[in-house]
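Note that one protein chain of the assembly has been removed; the remaining protein chains are unaltered in position.
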Amino acid sequence: MPLVDSVFAPWDDSDQKPLIRFRNVTKRFGDFTAIDNLTLDIFAQEFFALLGPSGCGKTTMMRMLAGFENPTKGAIELAGQDIAGVPPNKRAVNMMFQSYALFPHLTVQDNIAFGLRRESRDSNFISERVSEMLKLTRLEKFARRKPHQISGGQRQRVALARSLAKAPKLLLLDEPLGALDAKLREATQFELMDIQEKTGTTFVIVTHDQEEAMTVASRVAVMDEGRIMQVATPEKIYEAPNSVYVADFIGDVNIIPGTAKAAGPDHYEIDWAEGREPLHAISKKDFAEGQSCHLAIRPEKVAIHAEHPAADNAVLGKVLDIAYLGNLSTYHVQLPTGEIIKAQVANTRRVSRRDYTWEDQVWVSWTKTAGVLLDQ
Amino acid sequence: MTRLSLFNVVSLTFGFVFLYVPMLILVIYSFNKSKLVTVWAGFSTKWYSELLANDAFLDAAWVTVKVAVLSSSIATVLGTMAAYVLVRGGRFFGRTLFSGMIYAPLVMPEVITGLSLLLLFIGMGLDRGVLTIVLAHTTFSMCFVSVVVSSRLMTFDNSLEEAALDLGASPLEAFRLVTLPIIAPAVISGWLLAFTLSLDDLVIAAFTSGPSATTLPMKIWSSVRLGVSPEINALSTILIAMVTIGVVAASLASKQAALRAKRDEQKAARMT
Partner (left out) sequence: MGQLDKNGRRAAGPMKRAILIAMPYTWLLALFLIPFAVVFKISLSDIELSIPPYTPTMKDGLWNMLSRLDFENFVFLTQDDLYWKAYVSSLRIALISTVLTLVVGYPIAYAMARAPEQWRPTLLMLVILPFWTSFLIRVYAWIGILSNEGFLNKFLLWIGLINEPLTILNTNAAVFIGIVYTYLPFMILPIYSALDRLDGSLIEAAEDLGCSRIKAFWLITIPLSRNGIIAGCFLVFIPALGEFVIPSLLGGSGTLMIGKVLFEEFFSNRDWPVASAVAVVLLLILIIPIVLFQHNEQKQAEADT
């Protein structure tokens, strides 16, 4: 099991120098701006995820790191050196391609050895290193096969072995698990994390699958339209998103818009509907009197009751829909104002003995620390 | 499994009969004892022996093969370069003209190409002979090679080249070690196409050759202008046989390779 390393946090350490620096990088393709004035630091030995929908610019960032694109403006530094003029074959960066890009006319071991041969190392070193890689990715039996003679999962491992063979400072992974089926994907996620820790390489992964990013990454950068919306650890991204976009992109969330009114130190009252009790939230962020805001609450933090509970926040509603997911049930509760709140409850009892059913009048509640108050 | 309608079967039959009967007739009559081609006088291989004893024909055949090998080899190199430039070269000054110069020779009437090249050689003071024919054949062949190779390059997965670069290969190494081996079948068929075009060419050779260099088509031409000739029938049969064996062999080989690859993939998909 990988360690959730609360000690590994070089981004919090002001003495640590980042391995990769994007400084005010802009990238334009003709009229289209793919990356807009982006600044980002990535530290050594991180497993960093670039997460976002298609077209957000994450692949462009990766290709700029690999050397297949160059920034229109700004600079990219690798280990303190500006890499703008350096062609891809001269960078200490290797990439694992989405399509794997295995050389069909070479065997598995020749594929892995390809990068090493370009460095003109002696053949002993090369064959040793290739065996090491084969062992690392459990491909020893397939060394002499050609890519079309092995399965999709095995091809993926060859691609990984090939990109790690030269022990690069930085490994870029372009949607590496997209082509795998769900079970294999899960197993491979943990394998990747294992290998990353073992080899101590810095991984930058590009993905649109937020579950994947949350599972493997030490930090996640959520991107939209060429800009980074938030960079933080998975927990922070989930529990403390900085915008409605990020809150909505990751997992499921309830967003209630309203206006804020101070009601004590870090304590705000939110007017969200005419004639209704205001909601209460604790927020370290400052909100002006009457400033419009959004309250974001995760469904698993919303409890559901038959009677009015004694809670910081309680609202009456009607059960509109129930989504049964086996281990959980998500209740879609419609409030009198028309809004729908999702409450997620573990199925601790069998379905036939469900407490609430369609059309029931129920109360939903959450504490004042459960939600996050967002300004945009 | 679609069954063919009667109309389609008739079309196919008629089509292939039309294409092959003339050649078949040539082959049959090459064994005709009589010199009068259309009167069957018995089976004989004498025309073959006469042909093989005919030094002029053998010399011409040798010249033709020499020219074909040289011109198709140079044309393959130039044509592959041109294809790479067209497909991967992006924008550059004079690209439209270049593209035009690649496609025009594909359809240009040979009398025009032949005439223009001869006039150029004379203007340059070049002696006409094997060299000038090779230059001429290379020029139009490279365009055919370019079309064949660029059509392959366009379906070539660019990420393979990028992967090679990413792993430390220089652009030239990436081409030599990754792209070229993979597009090799297209390059080879380009070579074969250039070889055939050169072997077969009459008009351009007539314009650009000199007293020392007579090609086989030119010899055939001088014989057939006077009508049917039994030696030519024999020669035709030999050429048809060689081409048939070559094409059928190549076709079988590629079918085998495709079958083997398919089986390998199925085997791979079944494991794990």
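Structure notes:
Labels A and B are assigned to the chains in the order they are written; within every chain, residues are numbered from 1.
Operating definition for what follows: a residue touches a chain if its C-beta (ideal position, glycine included) is under 8 Å from a C-beta of that chain, and two chains touch if they have at least 3 such contacts.
Just so we're clear, the structure is a prediction, and the values are computed from it rather than from any experiment.
One of B:108, B:182 or B:261 touches the chain omitted from the figure, and that residue is B:108. Within the full complex, the residue among B:122, B:188 or B:257 touching the omitted chain is B:122. Looking at chain B, the residues touching the absent chain are 1-2, 4-5, 7-9, 11-12, 14-16, 18-20, 22-23, 25-26, 29, 36-38, 78-79, 81-82, 84-85, 89-92, 94, 98-113, 115-117, 119-120, 122-123, 135-136, 138-139, 142, 146, 150-151, 154-155, 171-172, 196, 199-200, 202-203, 206-207, 217, 220-221, 224-225, 227-228, 232, 235-236, 239-240, 243-244, 246-248, 251, 255.
The rule is short, and it goes like this: only the chains that are shown with their structure count from here on.
The distance from the centre of chain A to the centre of chain B, each centre being the mean of the chain's C-alpha atoms, comes to 56 Å. Contacts from chain B toward chain A in the complex involve residues 157, 159-160, 162-171, 173-174, 177-178, 181-182, 261, 264-265, 267-269, 271-272.
Residues 66-68, 87-90, 93-95, 97-99, 101, 103-105, 114-115, 118-119, 146, 148-154, 162-163, 166 of chain A are the ones touching chain B in the complex.
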